[in-house]
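Structure record follows, encoded as structure tokens.
== chain A ==
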Amino acid sequence: MNKKIHALLWGAFSTGGFVAAFLLPSFIILNSILFHPSGIISSDPISYENAIIRFNNPLFKMYLIVLFSTTLIHGLYRFKAFLFEVGFLPYKKPITGLVYLIISIGTASTLFFVLSSLF
Partner candidate 1 sequence: MDYSDIQTIEHDVLVVGAGGAGIRAAIECADKGLSTGIISKSLLGKAHTVMAEGGIAASLGNVDPRDNWKIHFRDTMRGGKFLNQWRMAELHARHAPDRVRELEEWGAVFDRTDKGLISQRNFGGHRFPRLAHVGDRTGLEIIRTLQDFCVHQGISTHMECTGLDLVLDKDKVSGLVGYWRETGRFVLFKTKAIILATGGGGKAWKVTSNSWEYTGDGLGMAYRAGAELIDMEFTQFHPTGMVWPPSVKGILVTEGVRGDGGILLNSEGERFMFNYIPEKFASETADTEEEASRWLEGDKEARRPPELLTRDVVARAIKKEVEAGRGSPNGGVFLDIASRRPAEFIKKKLPSMYHQFKELAEIDITEEPMEVGPTLHYFMGGIRVNSDSQQTNVPGLFACGECAGGMHGANRLGSNSLTECLVFGAYTGRSAAEHATNSKNKSKEIDVNSLLLSEEKRIFSNLLGKEKNTEKVSVIRDEMQLNMDNLVGVFRNEEDCLKACKVISKLKSRFKKVGVSDKERPFNTELVSVLELDFMLDVAEAIAHSALNRKESRGSHYRNDYVKRDDLNFLKHSLAYKTNDGLKLKYIPVTITKWKPQERVY
Partner candidate 2 sequence: MSKEFKPYVEKNNNFWWLTNRRYFTYAMREISGLVMSLYVLISIYEISQLTSGSSSFIDFRLLAASPLMFMFSVIALAFTLLHTITWFELTGKIQKDQVPKISGKSPPIFALVIVNMLILFAASYLIYFLFW
């Protein structure tokens, strides 16, 4: 089983790589650069009302879950590997634990917040 975990994790990591590559740039641009109080279009169409309408779109909910969870897995899996390569290998266990804890918490809370409005 232990062996399978690595293959599966890599599968998730790889999926995350694609998701982040295709979806994250536009998300950052739309959410934080373009329609932003100090952004390029500063009229801020992300008013609370607009945001809630968008947020209640089930398609958008799905989009957020996929984007957030896989990007987290991808990003932290990668960074973890880099940490080991630059001398943090002795702390392999705590780092690995921490990384998967953050991924779990992040994914769980995304699910929670996205789905909570449904109930």
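Here, a contact is a pair of C-beta atoms (placed from the backbone, for glycine too) under 8 Å apart; a residue touches a chain by one contact, two chains touch by 3 or more; residues count from 1.
Per the selection procedure, all candidates are chains of the complex that A comes from, given by their letters.
Because the structure is a prediction, the values reported are computed rather than measured.
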Complex member touching chain A, one of 1 or 2: 2
Contact footprint of candidate 2 on chain A as seen in their complex: 17-18, 20-33, 35-39, 44-46, 48, 51-52, 54-55, 57, 59-60, 63-64, 67-68, 71-72, 74-79, 81-82, 85-87, 102, 106, 109-110, 113-114, 116-117
